[in-house]
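What you see is the complex with one protein chain gone and the rest in place.
The first chain written gets the first letter, and so on, giving A, B and C; residue counts start at 1 in each chain.
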Amino acid sequence: MDNDQMKTYLQAIIAKTPFAAQLEAQVLHIEPGKVELAVPVVPERVNQHHGFVHGAIIGFVADSACAWAAGSVAGDVVTSEYKLNFLAPAVGERLIGVGTVIKASSRTVVAQAEVFAERRGERKLVAVALATIAKVEGK
Amino acid sequence: MDNDQMKTYLQAIIAKTPFAAQLEAQVLHIEPGKVELAVPVVPERVNQHHGFVHGAIIGFVADSACAWAAGSVAGDVVTSEYKLNFLAPAVGERLIGVGTVIKASSRTVVAQAEVFAERRGERKLVAVALATIAKVEGK
Amino acid sequence: MDNDQMKTYLQAIIAKTPFAAQLEAQVLHIEPGKVELAVPVVPERVNQHHGFVHGAIIGFVADSACAWAAGSVAGDVVTSEYKLNFLAPAVGERLIGVGTVIKASSRTVVAQAEVFAERRGERKLVAVALATIAKVEGK
Partner (left out) sequence: MDNDQMKTYLQAIIAKTPFAAQLEAQVLHIEPGKVELAVPVVPERVNQHHGFVHGAIIGFVADSACAWAAGSVAGDVVTSEYKLNFLAPAVGERLIGVGTVIKASSRTVVAQAEVFAERRGERKLVAVALATIAKVEGK
């Protein structure tokens, strides 16, 4: 698959994933080892009680960025574990996740993610993550 | 606050938290240092494309269990970071999160969570987390 | 192997591991899914500049507790990743690590560890860890 085919393929999986489709998650860019995705901030859907984006949505963006970056080099994958550090409250029009593969091995991929809140075109780093993504066995 | 007051207080915060309210998160039990919560599995809302509960919902349950357990001993808190290990696909009628305080210090609380998928009354462990929760600075 | 044989086997591996042998790491107890180990606190060898045990030694105890517990159910293993929370300064005569398997899957084991500082027979919890341990690929 070239990058455009990967993007189409991934966007089709999102459409079949109720939780991701409901959030209107969108692939902005994908290439082997790298992915960029966006989730619009619809307050009544994604916020917590102080008016910031809920941590679970930030977790979704971070995990997806890591897993989709891993999938771009390893095919069918599933997240084994991740660690997420929150850096600042997330406010803005949309969240951007940038996932990057650090190392792909025979069974697992280690990837990292940065999550940004985008406000009037400016991106502020709001979280970082480090994850282990497992290739799905056999077939 | 006694345990019943804490439960009422926390349930009121959930009601004001769009993302949590939408998931119908419910406090089952709270006491100092311990909390148990439930999220019903409504597939078209919380699933991923293989028919399991999406990792972001498991992350929500794990993070909430840690943060609410921390809040039960430390008042107003916010999650600094957590690590989450997925153990098994989550299938069932509801997710249960059990959060336990490991250590409360002057500024932070370290807590752990277990996430179970409950199916016909049986609980299966599907994820574990370890988190650092920060007390919100004085007012 | 029964528990005594596992203990002898593991102690023999420690003897061949320069870093562990030098620390005089000792297996106190091992059974399937559980291990307890000790490292004596020799200040000029393991301390940092405030007189507490250095975090790297606590990391050694935590990682070893997880990996050895995993090895007790999965054979030859190697640590993929761990997360370690420091809870209190470690002071005492020895460090104790207790490792417990949370879940053993076909390729990986998730385990947790508690690290205690033992002083005049009393144990104080000084760190907790959550780890992913990989089985070494087939032979």
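Here is the rule we use: a contact is a pair of C-beta atoms (placed from the backbone, for glycine too) under 8 Å apart; a residue touches a chain by one contact, two chains touch by 3 or more.
Predicted model only: the values in this text are computed from it and were never measured.
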Chain not shown, its touching partners among those shown: A, B, C
Considering the complete complex, of B:16, B:29, B:50 or B:107, the missing chain is touched by B:107
Those residues of chain C which, in the complete complex, touch the missing chain: 13, 16-20, 22, 43-49, 54-57, 59-60, 63, 78-86
Since one chain has been left out of the picture, which residues of chain A touch it in the full complex? 83, 85, 87-88, 102-103, 105, 110, 112, 125, 128-130, 132
Residues of chain B in contact with the chain that isn't shown? 80-81, 83, 106-108, 110, 132, 134, 137
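Keep in mind that, in the parts below, only the chains that are shown with their structure count from here on.
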At the interface of chain A with chain C, does the proportion of residue numbers present on both copies reach over half, so same, or stay under half, so different? same
How many Å are there between the centre of chain A and the centre of chain B, using C-alpha atoms for each centre? 22
Per the C-alpha centroid definition, the whole-Å distance linking chain A and chain C comes out as 34
Touching two or more other chains - residues of chain B: 83, 85
